[in-house]
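Every protein chain of the complex appears in place save one, which is left out.
As written, the chains take the letters A and B, and residue 1 is the first residue of each chain.
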Amino acid sequence: MSRIELDGLTKVYGSDVVAVDDIDLTVKDGEFVTLVGPSGCGKTTTLRCIAGFETVTDGRIAMDDREITAEPPYRRDVGMVFQSFALFPHMTVEENVAYGMRVADRDFSDTEVDDRVTEMLAMIELPGIEERMPSQLSGGQQQRVALARALALNPGALLLDEPLASLDEKLRKQMQAELSRIQKDLGVTTVFVTHNQEEAMTMSDRIVVLNDGEFEQVGSPDTVYHEPESIFVADFIGKANVFRGSVTGGEEGVVDVDTDTGVLKATADDRLDAGTDVGVVVRPEGISLERHETEDAIGDGGTRANVTAGEVNLVQMLGGTVEYRVYTDAGTELIVTTQAGEQRATPIERGDRVRVSFAAERARALSIESIVENRVVDVRPEIEAETGS
Amino acid sequence: MAGETETETPYTRDRSESSGRLRGWLNDRSESIVLGYPLAMLALFFAVPLFLLIATSFYPKPSGEYYQVGFTLEHYRRLFTVPLYFRRLGFTVALSMATAFGCLAIGYPVAYTLARMDSRLRRRVYITTIVSTMWLTYIIRSYAWTVILSKNGVLNEFLLTIGAIDTALSLTPGIWALAIGMTYVFLPFAILTLYSSINNIDPELEEASKNLGADRFQTFRNVTVPLSKNGIYSAWMLVFILALGAYIVPRLLGKPAQWTLPVIIGNQSLNNLNVPFGAALSIAMMVVVIVILVAGYELLGLGSEEMAGAGGGTDG
Partner (left out) sequence: MGDDRLPDGGTVRGSDRERERTRGGLLRALTGGTVDLPGSIARLYLGACLAFIVAPIAIIVAISVTPEQFLTFPPNGFSLRWFDEVLSNADWQLALLNSLVIAAGASVIAASIGLSLAFAIDRYDVRYTSFLRGIGVLPILIPPVIIGVAFMSYFFLIGISGTLLNLVVAHGVFYSPFSLVLISTGLDEMDRSVEEAAMNLGATQWQTLRTVTFPIIRSNVFSGVLFAFILSLNEYIIAFLVSGFTVTTVPIKIFSSLRYSYSPTIAAISVLYIVLTTAVVATVEYYTGGIWN
């Protein structure tokens, strides 16, 4: 397996449409790296540059120590699974999987080819479908065959271009697990492209969040989720509540932020001077709710530095968790999730008055400068669409 | 991977900016061949002959020769001053319009019934039949109508046998034979164009209309017809253009007084050996066709491909 290095990779369409802007990334041998971001962020272009389908405007691409920037696609040692699967419609499954061996310069004997196809179909747990045509397969089966085809020649790296996007929810979950299993079994270096942050979270060793052709953050799923470096990342990865305001003071990594909801305390990595416009980001599970009259808090609020009141608008059971929408007295809607097990005698219901609180260490103040104005607070419906899928 | 051992071949990357499509595949030299060959063929055997036709229409025509290279406006003067040719043009346009309306009227219900037919097999058989007759030479199809409509033809025999008439009718050549023949040969083009258009209408839209209380006729008038409007325009236009160029049907089924402009062009060029005048008539006719095509394109937003895709002319 191989290591992939992108060095100053830049792709400009036409004279001024910058799709990928000077990115550096090293994907380690055997690592599963996910490029995630909204459509048009440059993630697919990056992948297509690695595969050789796009001419690189500037920068270089190398696999191990071999530079492949100018190599044609057919001389790069990467296997790719396409969003549409791209199975050859006029060939059987066997012919699809064996295609790479058949067009290769090296002569593979018939037995070698047969054995390899059998082996690959066993790996994707679809033995015996050699003679079927792609049109006779279900979406999930097509996707597995596409994976088998891409891996049949033992490529140094595997590129996955939104391979799960066209599957329905249940199948997608199943294929996520399947893909992870196969990737770990083979230890193949993998670059995965998706717009679905949940997929990115569950499958990757490392996540690269892209926006407008540039990296917003690179890190493990845990880091990216819990320590987002920008409001964009906080928004895009998981659900987030954002309070806009400006810094009024603070010390030792904790700042006071004046917001519509009042003065909130939040942690800050960077030094934020008074007057800086920031967004205070709190994950839904970082907030606790308690009925106004009783004091039985649910969720872990920690030391409750930040408190406000509101009314529950919506309660949704989401399997293991319960999600509440709270309309605060200050006029913002908050998302709060709690573990379903934490039910108490009188459950909180729609219409209940609640007290909302969260600890300063659960809140992060992030500078707003880096982000386009309207992406900050008015993103709620978009986030729902993103996470709800 | 296999490709690594391959011998080095030059791979010129495209200068293209577009993504998603695999462009710049073949190198620049192959581009000049792949694009150059068809363009050369079309230039040499389409554009040049047409330009030459324009030139020919200005050549003098000495008696006893095809033409002489030179310049004269005589043919155009003749075209504009002899009323016969304008009358012929008028007749040709009127006949073509009538044919187009006739084909629409007969063809629409057929196309609709075909498009809403449940049995795929039956539909395939019907369509194959219609397409087959469409491509059959106009000569054979006109000949069939001659056989049916002639004095001792099938129709007269039948009518005489049942006693509907006492003496055989003289139908062909004649205006009715011509009208029937024109409608007959161009009907398949109308049916297929309308069929593709109606077939694209989601049947659920019609069901929704009925569900909202509209009866069959209201649904047809308010939903189906408006949604197939483009198909109606293209079918009309296609038949009209094809009928304008018709040569065989007027020649075989019409009296000499009903011969259309293409027949005159053919006669001038071949029988009278007056190629320059035939060319001038051709140019006049081309102008009419172009004006109609451009008007159709501008007014109705029809693409030329749409019409070529629907059929196109076989022969005159």
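To be clear about the criterion, contacts are C-beta pairs under 8 Å (C-beta built on N, C-alpha and C of every residue); 3 or more make two chains touch, one makes a residue touch a chain.
Note that the coordinates shown come from a computational prediction; the quantities given were computed from them, not determined experimentally.
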{"item": "Absent-chain interface as seen on chain B, which is shown", "value": "1-3, 6, 9, 14-18, 20-26, 31, 34-35, 37-39, 41-42, 45-46, 48-50, 52-53, 56, 66-67, 106, 109-110, 112-119, 123-124, 126-133, 135-141, 143-148, 150, 152-154, 157, 184, 187-188, 192, 195-196, 199, 202-204, 207, 209-211, 214-216, 219, 241, 244-245, 247-248, 252, 262, 265-266, 269-270, 275, 278-279, 282, 285-286, 289, 293, 304-305, 307-309, 312-316"}
{"item": "Missing-chain contacts mapped onto chain A", "value": "51-53, 72-76, 78-80, 82-84, 86-90, 99-100, 103-104, 149-150, 153"}
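Keep this in mind: only the chains that are shown with their structure count from here on.
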{"item": "Chain A-chain B separation of Cα centroids, rounded to whole Å", "value": "56"}
